[in-house]
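Every protein chain of the complex appears in place save one, which is left out.
What follows is subunit A.
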Amino acid sequence: MAYLVLDQLTKRFGNWTAVDNVSLTVEKGELISLLGPSGCGKTTTLQMIAGFLDADGGRVMLDGQDLLAKKPNERGLGIVFQSYALFPHMTAAENVAFGLEMRKINRADRDRMVADALKLVGLEQYGDRHPRRMSGGQQQRVALARALVIKPSLLLLDEPLSNLDAKMREEMQIELRRIQRTVGTTMILVTHDQSEAMALSDRVVVMNKGRIQQVATPQDAYDHPANAFVANFLGRTNLLPGMVGGGSAGTVITVADSVWPVAQPMAAGPGALAVRPEKIGFVDAGGLSGTVLARVFQGTQWLFEIETAAGRLMVIRQHDGSPLPAERERVMVGWRADDMAVMPAGPDTVFNAQEAA
């Protein structure tokens, strides 16, 4: 039985559905990310789990107990807020001790647990500082210690790293991962930053417009996006328009002058082919023909822009000494059928830029 179960969770604001029938299961000890653009319903979902918003439908079960029936202060969850939400009138140690005080833990145990929690986040020297006198990263650590010290059954992190600068954010990513390994708490991380989600999570839940688009391991979601939205949101991708049809060797998709086999059964009609820039190589035959528009050296890799009949393609090649085409050269590009994903195209599918008319 799964540890945390979201069952058809729904939230409406007026006639706008912020969270639409979201169902998800999370295993104990897992770190799972809710990933999506702003307004996709990820924070609303988190707030319903935390109890700050009432759900309009569905259930949340944690360890077999109905979470929605409990008041927010009885759920025993740890929450790290985007703004950190530290108590400005208390020192770091008092902030961390607050949850323990509420649990009526005696003074001696409390002091020991606060010291342990501050040590876990590397702030053992800063216990008697007020939050105003701490840096953003330090405040973030206090917030984390405050949420972890109560040994929560579930830790919710709402965009925890978005207020930090790039260097600090990388440090905290590693730190978060280390802490998660150490304490083994089940965590749900809400973020709009795909690299953060991929770096930290065991699984990512990609959301858009209140619905779950895909639940998969970061690698799986990256390599095999379920649809065009996921393909575009997770890293850079080439999305090419094509026509799906039946051929002698099974279903195929035709993209300009090239034909690719489609593994899964699909109805004939307009389709989209997604392939990552780094999965594309230069081939001699059986690929998509085009012209090199530009090539840019980026140190470890070369970035190519290739003009094809299906649109402008982005290609990344490792800088490993192998010969690479020059600008304005006629080339043919190809990829392994395993490295591409084919999905039905809708009116709102955003393809690569087409050749200027």
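Criterion: a residue touches a chain if its C-beta (ideal position, glycine included) is under 8 Å from a C-beta of that chain, and two chains touch if they have at least 3 such contacts; residues count from 1.
Everything below uses one rule, namely that contacts and distances are computed from a predicted model.
S.K.: What protein name does the UniProt record of the undisplayed chain give, "ABC transporter permease", "Response regulator transcription factor", "NAD-reducing hydrogenase HoxS subunit gamma" or "Small basic protein"?
M.R.: Listed in its UniProt record, the absent chain's protein name reads "ABC transporter permease".
S.K.: Give the residue, chosen from A:V5, A:L35 or A:L77, that touches the chain omitted from the document.
M.R.: Candidates A:V5, A:L35 or A:L77; residue touching the omitted chain: A:L77.
S.K.: Please give every residue of subunit A in contact with the chain that is not shown.
M.R.: Per the touch rule, subunit A residues meeting the hidden chain are 50-52, 72-79, 81-83, 85-89, 98-99, 102-103, 130, 132, 146-147, 150.
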